[in-house]
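A single protein chain has been omitted from the complex, and every remaining protein chain is retained in its original position.
Right, chain A next:
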Amino acid sequence: MLSIKNLHASIEGTPILRGINLEVKAGEVHAIMGPNGSGKSTLASVLAGREEYEITAGEVSFKGKDLLDLSPEDRAREGVFLAFQYPVEIPGVSSTNFLRTAVNQVREYRGEDPLDAVKFLTLMKEKMKLVEMDQKLLSRALNEGFSGGEKKRNEIFQMAMLAPTLSILDETDSGLDIDALRIVSNGVNQLKSKDNATIVVTHYQRLLDYIIPDFVHVLYNGQIVKSGTKELALELEEKGYDWIKDEVNSNATV
């Protein structure tokens, strides 16, 4: 589904990603872990199409298409979803109007008829249950005045509404209390299927108790330096990231 080859990206001339290689197949969950500043969020942003990053080398194909060639909106319409680390508050834009516009633009791109108001509301009510979303929140402006947990839940709710094939969760767990974490993870797990894939970007292993990854990758200095299964995450939790850094640095000096 997603194939990243030798991806290099920089911001304002500073290289952040220095040759990422990653293959993600349908039905898989990949966790990307790593110390602060290793490039985890950059990778998520680059895949979603954030414009401030410059791609200096490499390629990314998504369902056979050159992902890097697509605008952010077309990536979303093709089925890429980024759950933001810091969801943006947008005063004056109602959550419901925003979602309806988004859902119908995605449907139009896929050659489907737009949802009328009734069908849209029915879908919304169904998906709200997934993340135990309070309807009152949706009558407010998008994310405005939402608590941290409400914002993250809203991200997963939007994910449910847009039914992506590739979901990238950028530190969705950070700042969540255990109840919110459970609700968010539960939502993600219910949306999982054999046809879609999830990339979970996180600093902590805790989330991976709830969203069980098939593969765990460690990102350091803009490269994936180690890959393994969920046991790798536990090892990282126990030992921290220093041993990985040491390993990489000693290899480099040899």
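In this section, a residue touches a chain if its C-beta (ideal position, glycine included) is under 8 Å from a C-beta of that chain, and two chains touch if they have at least 3 such contacts; residues count from 1.
As a working rule, contacts and distances are computed from a predicted model.
Taken from the listed names "Membrane protein", "Cell division ATP-binding protein FtsE", "Fe-S cluster assembly protein SufD" or "Biotin transport system permease protein", the protein name that UniProt assigns to the chain not shown is "Fe-S cluster assembly protein SufD". Interface note: of A:Ile16, A:Leu43, A:Val60 or A:Leu162, the residue touching the hidden chain in the full complex is A:Leu162. Within the whole complex, the absent chain has one touching residue among A:Phe98, A:Phe120, A:Tyr210 or A:Tyr241, and that is A:Phe98. Touching the omitted chain from chain A are residues 48-51, 71-73, 75-77, 81-82, 84, 87-88, 90-93, 98-99, 101-103, 105-106, 109, 141, 158, 162.
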